[in-house]
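Here is the structure we will look at, set down as structure tokens.
We show some of the complex, not the whole, and keep each chain where it was.
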Amino acid sequence: MLPAPMLDDWLRAALQEDLGTGDVTTEILVPSSLRGRAEVSAKEPFIVAGIDVALRTFVLLSKEVSAPSKAEDGHAVEAGSVLLELEGPVRALLGGERVALNILQHLSGVATLTRKFVDAVAGTGVKILDTRKTLPGLRGLEKYAVRTGGGVNHRSSLSEGILVKENHISACGGIAQAVNAIRGKSPHTLRVEVEATTLEEVEEALAAGVDAILLDNMSIETIRESVARVHGATQLEVSGGVTLENVCKIAQTGVDAISVGRITHSAPGVDISMLLRNG
Amino acid sequence: MLPAPMLDDWLRAALQEDLGTGDVTTEILVPSSLRGRAEVSAKEPFIVAGIDVALRTFVLLSKEVSAPSKAEDGHAVEAGSVLLELEGPVRALLGGERVALNILQHLSGVATLTRKFVDAVAGTGVKILDTRKTLPGLRGLEKYAVRTGGGVNHRSSLSEGILVKENHISACGGIAQAVNAIRGKSPHTLRVEVEATTLEEVEEALAAGVDAILLDNMSIETIRESVARVHGATQLEVSGGVTLENVCKIAQTGVDAISVGRITHSAPGVDISMLLRNG
Amino acid sequence: MLPAPMLDDWLRAALQEDLGTGDVTTEILVPSSLRGRAEVSAKEPFIVAGIDVALRTFVLLSKEVSAPSKAEDGHAVEAGSVLLELEGPVRALLGGERVALNILQHLSGVATLTRKFVDAVAGTGVKILDTRKTLPGLRGLEKYAVRTGGGVNHRSSLSEGILVKENHISACGGIAQAVNAIRGKSPHTLRVEVEATTLEEVEEALAAGVDAILLDNMSIETIRESVARVHGATQLEVSGGVTLENVCKIAQTGVDAISVGRITHSAPGVDISMLLRNG
């Protein structure tokens, strides 16, 4: 997931956002000594992601919060399943509730939608990839949720992969020139991927010896023809307009990977609630 | 929106997340002196929100980026509408593209869904409210998008409103006791709202003289009966299970406001793209 | 007080300010293994505020610091009273001394002055409120000290309350127009308060149906007349030129609350010292 110290910084900022200058209602009504138990439960079926992040939220408010039981990320739960049993000071349970649930409902939403795409291409060997179409500040966690749902990550930032797009190509005078320029200078550990929108570009990229070709917004037929021409010589990734309806058909063309923006930018939050039982 | 200095800090963090240690592809292929133009366009109809935030993203990368034209937040656009024309160093245009679009597609998504709920209750005088079910780190911007869509904000943090929930009530021994405790201590500028799930609780809250009652997960009949009993003596807000299908029926009961979690936590991103034309 | 993670960040910054690049004297003269005890004591009578913040200061420097005994916030102490007994590495005791005492002397100063105003209006039922006239960076703690002294907080930031001042009114064309504009757009949980400097404005605000009226810099007579005209229909707050000498007279007019800037911006620090006894 996120390296531990960075996760804590992120969670502290999230808590600060929700607490503002303090939870006035609770501070007036709930004595600091009151301890209680709480249950975080699913109200619909989904794939869980983010349990440890949610738990950590409460712990950052009080080290006395513990979790007698918790669900496991990547597992499917039913409506009514208990995701997290908590025990500790009631002020910390109430103070962390909204942030923890906001995280859990979103990450589980991403994992659940990812799983649907993964299941839709089951048996084809095709990987479901995410994109950089993520919500600002949430990329690391969303990419974790994608992995939890069975997807594979595309690059996490512009420094974690070479992707030569149309804009770059036109600035260099052609795919061959661009790939050539890249080759002498790009970091040793990064693959070189080139975007192609036509069969000609696929051929050019192939000739330039790239590590992967991104088939962007192509018709199924063109994708199929690309697969035929490339014939395993390089990785093929499809992107653009992928839905649960058409993903299987795309997968059956024989490409290696399909990237789907909506698993991060449009995954609906799952329904989760927390019930508190005082001391 | 966000106060300017805070917005810049937030955008810098978003850029850092996307740039990682730098945009290797672009730095190799695009000379720093190359200038160009870009157009950000809608690929479906929606309500725009976040234009200035998107523009600021590019400017933080280079003060030489300017916007010859831009759409206005709150306006409805069609597929094909140009949202933002940009001019400046190509490196800055490419470097800011993904972050700017991620923001714009999400905020416009929130504004668009909010507008649908607002339209659904048009004529009833009922306010559509947001909740604290927002994505961590995005609350301020999402709440701005809600306003842009015609909604009204509920509290932005636990310090910006008193809301006495069941958990608080049980910790105090009753609504009357809770409200009493609050009254002597709560900040001068905050209303006191109490959650009620039954008519008895509505009566209790009314007797305690609260500023607003939150009718949580009640049936339409109970809501209607609550309206009758309260008879304008205090504000009434409905929450829980509100959808585009049932929101109008709820509004027609005569309550003052309806809060809807999904306008922030489950608004699908709208479809936007950026096309670059080098100098 | 401040939510725990934010308090720690704030204290770390305070320690960094005082330690600079390190406590050179102590690092040369005191071995890191040396343990000792220290007593923080009052040198004059006052109301204590900030004990836990002071203690936390030392703990952030070394988790081995403990406090065998400590005074309670809100209590009155005499000259000579021990506020905090400490035990731990001498380097941590000396390294945290100045920051801890600076906090304690200021917060106790605020609580003590607040208590004097609260005592001065005892029996009238009037609340003593603070203002936003606080020292930059210290607002959350100063507002805590005000509560500790028996005061009630006004808004903690511009987002935690609506207060329509003269400047706003003139920009809108009148109190009625301003209140009207506010009503459709202001956050659901915030009261609407309007500043009035004349009886006419009090009447206008009353007619507009505001939640509270701030009587600014009025004479006792005008305040009294305002109370008579409002007759309990809305909250009345007085501000401007309030001193320990005149606060009781103001309270006796029958207003609900009196806000006092000097309890935060001009409270003299109380006299506190720390005595160390090595191992």
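By written order: A, B and C. Residues from 1 in each chain.
The criterion applied here is as follows: a residue touches a chain if its C-beta (ideal position, glycine included) is under 8 Å from a C-beta of that chain, and two chains touch if they have at least 3 such contacts.
Since this is a predicted model, take the numbers as computed values, not measurements.
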item	value
Where 3 copies are displayed, count of copies in the complete assembly	6
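One rule holds for everything that comes next: only the chains that are shown with their structure count from here on.
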item	value
Centre-of-Cα separation between subunit C and subunit A, whole angstrom	44
Mean-CA-position distance for subunit C and subunit B (Å)	32
Subunit A and subunit B: spacing of chain centres that average the CA atoms, whole Å	22
Per-residue multi-chain contacts in subunit B, two or more chains	156, 159-160, 162-163, 185-187, 190
Contacting residues of subunit B [partner subunit C, same complex]	127, 129, 147, 152-156, 159-163, 184-191, 193, 211-212, 235, 237, 257
Subunit B residues touching subunit A - in the complex, by the definition given at the top	10, 13-14, 17-26, 28-31, 34, 90, 94-95, 98-99, 101-103, 105-106, 109, 132-140, 156-160, 162-165, 167-168, 170-172, 178, 181-182, 185-187, 190, 261-262, 265-266, 268-269, 276, 278
Touching residues on subunit C, where the partner in the complex is subunit A	1-6, 9, 139-140, 143, 156-157, 159-160
